[in-house]
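Just one protein chain is left out here, and the rest sit where they should.
For clarity, chains are labelled A and B in written order, and residue numbers in each chain start from 1.
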Amino acid sequence: MVEIRIHGRGGQGIVSAAYLLALAAFESGLYAQAFPSFGAERRGAPISAFVRINKIPFARHCQILSPDYLIILDDSLLFLRETLLGVDASGGILANSRKSLPEIKNQLSKRGFSIREDHRIAIVGATEISLAHLGKPIPNTVLVSAFISLTGIISGACLEKALARRFAGEVLEANLSLVREGARQVEENAWVDQASDTRSQTYA
Amino acid sequence: MLEAIEGSQAIARAVAMCRPQVVAAYPITPQTHIVEGLSRLIANGTLSAQYISVESEFSAASVVMGASAAGSRSYTASASQGILLMTEVLYNIAGLRIPTVLTVANRAVSAPLSIWNDHQDSMSVRDAGWIQLYCANNQEAVDTTIQAFFISEKTEIPVMVCVDGYTLTHTLEPVDIPSQEEIDAFLPPFHFRRTLDPQNPITVGTLVSPDFFTEARAVNHQAFKKAIKTIHETDDLFFQLTGRRLGALLSVTGDSTAKTGILLMGSVFGTLSDALFSHEEKDEIRLLKLRSFRPFPKEDLQEAVRGLKTLIVLDRSLSTGSDGGIVGMEVRSALFGQKNAPRIINAVVGLGGRDLPLSLLSRLLDLSKNPDTPEFLFADIEPSRILEEVSSPVNTVHSEEK
Partner (left out) sequence: MEDLPPKSVSLSLLREQQPRFTGLEAGHRACQGCGQALAARLVLEAAGPDVIIANATGCLEIFSSTWPESAWRTPWIHSLFENTAAVASGIEAAMRAQGRSTRVLAFAGDGGTFDIGFQSLSGMIERNHQVLYVCFDNEAYMNTGVQRSGSTPHGAWTTTSPLGTRSKGKKHYKKDLLSIIAAHRIPYAATASIAYPSDLRSKVRKALGEEGATFILIHSPCPLGWGHESHLSVEIDRLAVETGLFPLMEMERGELVNIMPIRKKRPVIDYIRPQERFRHLLEESDTAEEERNHLQALCDFNIERYGLLLDPEDTSSRPDSQSADTVRRGGTRWL
């Protein structure tokens, strides 16, 4: 089973990102579940959402305490202890930021987070891409696309299918261009080596 | 057809396919998505119904009562404070034996204020005279909603479909929503024998003197006994239609030789099932999923605990000051005086949205193995968070630093 936790701020489409990722997984024949972190937060407040993806059905309805992956929509949250809580060293962190990767790593270690060489961290400037293609600063689709490209757990075509169920016309076209752009930002299957197996031990 | 859908939207779709004619509701977290969904389905013409945006939950319950009494299938949904505000009407609807369906997106009751999930709201109205069915996942939420209309209209007892707030209502997961044809084949059009009709005027809601009051209450109580049969039959009929059983009133999973049982209601079932799957002592454990709290399946329970040495009863609500959780007391009462009745450990867990993790299973089993475990306890309490009585869990914040 793959468990993903998404962090961001109210208004950035955190829940939509979680649902989109689960819908894409469902499109590709996997069993998936997505849910928000049940908050009463207002626009701008830090919130999170969870996604579980598995080859066969599962039944649990608990929160994700030790996610395999983090997707962070707002890099100011990257440096919070709560954000990094429980992250598996063999997993990966995908963050939306304008900063460079060395800069992010530097800031993390400055704030007392020990970064090892095998920590996988990827950075995508998703807000700018979204602004350019959608005219709105909503980084979720770009990041979801980058995430599935990195991990290879779902094909990009399934993500496009999931989007096509929700959007149509110009909005769909804009979102599809976000998908393509998101995938282009990262190295395809860069995190794939272990993703398919080590993370499915718990239940699958 | 299986689709990945948010629980609330799945429930809204299921309700719409049951063709209610009047929907009345008032927004409250975490129920709101359901009625928003219904409102959309009515706005875009998918469902032909009157949507009444009332000014309170009290009026929501009153509107559906009037609508059902006047011969239209009706529906409402609420949670927490909304259920409590409805309370007076809930008793009235049930007392008058008016069929309707209410979804409770289960949530804690203030104070302290919490918008998160537990069962305090529906448990607070357990004596109101409604059938109460609890759902373990969104598939059950959809299926139970459809069954609820059938059961309510057959028994003339209103039905509460209890769905864990957020944990189910806000979770997107695969759900098989029956087709309109399937539901139409299962659920006949609404026909109420005692409808308000000028052609055949009846007087409803009379004053009943002490000479007849006990009898009126007894009749309603007997109707619940009959409802046990109806709930079983409905599950059978539903199985013939969809191939899915929801476990009628109480269902058991696990080995019949198991010595430890865990009785629970709602979505924690899935978490414990998963935990059990990979547990090394899984042959030793039996899960008892209580679906119907009202009517309470006393005989089914007595049968289900046979052979158990220990029964752990999970409660997600509290009768403050009593000697146990609400489900726990009910179970104790049902098993009282039974030969070889198991030792009962009543554990309150998951209040006000406290997460019920996979590790809950081993924690409960540790408790069951310890002979010193009290009969009743808060199993997931963090003692370090209680600073002093009253001021913590912090419900009051002083504006000045001391």
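Keep this in mind: a residue touches a chain if its C-beta (ideal position, glycine included) is under 8 Å from a C-beta of that chain, and two chains touch if they have at least 3 such contacts.
These numbers were taken from a predicted model, which means no experiment stands behind them.
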| item | value |
| --- | --- |
| Displayed partners of the chain not shown (whole complex) | B |
| Touch criterion as defined above, residue of B:Gln9, B:Ser72, B:Thr169 or B:Thr234 at the omitted chain | B:Ser72 |
| Given B:Ala16, B:Leu41, B:Val89 or B:Ile344, the one touching the chain that is not displayed | B:Val89 |
| Interface residues of chain B (partner: the chain not displayed) | 21-22, 24, 49-50, 52-56, 58-72, 74, 88-89, 92, 96, 196-198, 200-209, 212 |
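Operating definition for what follows: only the chains that are shown with their structure count from here on.
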| item | value |
| --- | --- |
| Distance from chain B to chain A - Cα centre to Cα centre, in angstrom | 34 |
| Chain B residues within the chain A interface of the complex | 3-4, 6, 29-30, 115-117, 136-137, 164, 166-168, 170-174, 267-271, 273-275, 277-278, 353, 355-358 |
| Contacting residues of chain A [partner chain B, same complex] | 18-19, 22-23, 26, 31-36, 38, 40, 57-63, 65, 202-203 |
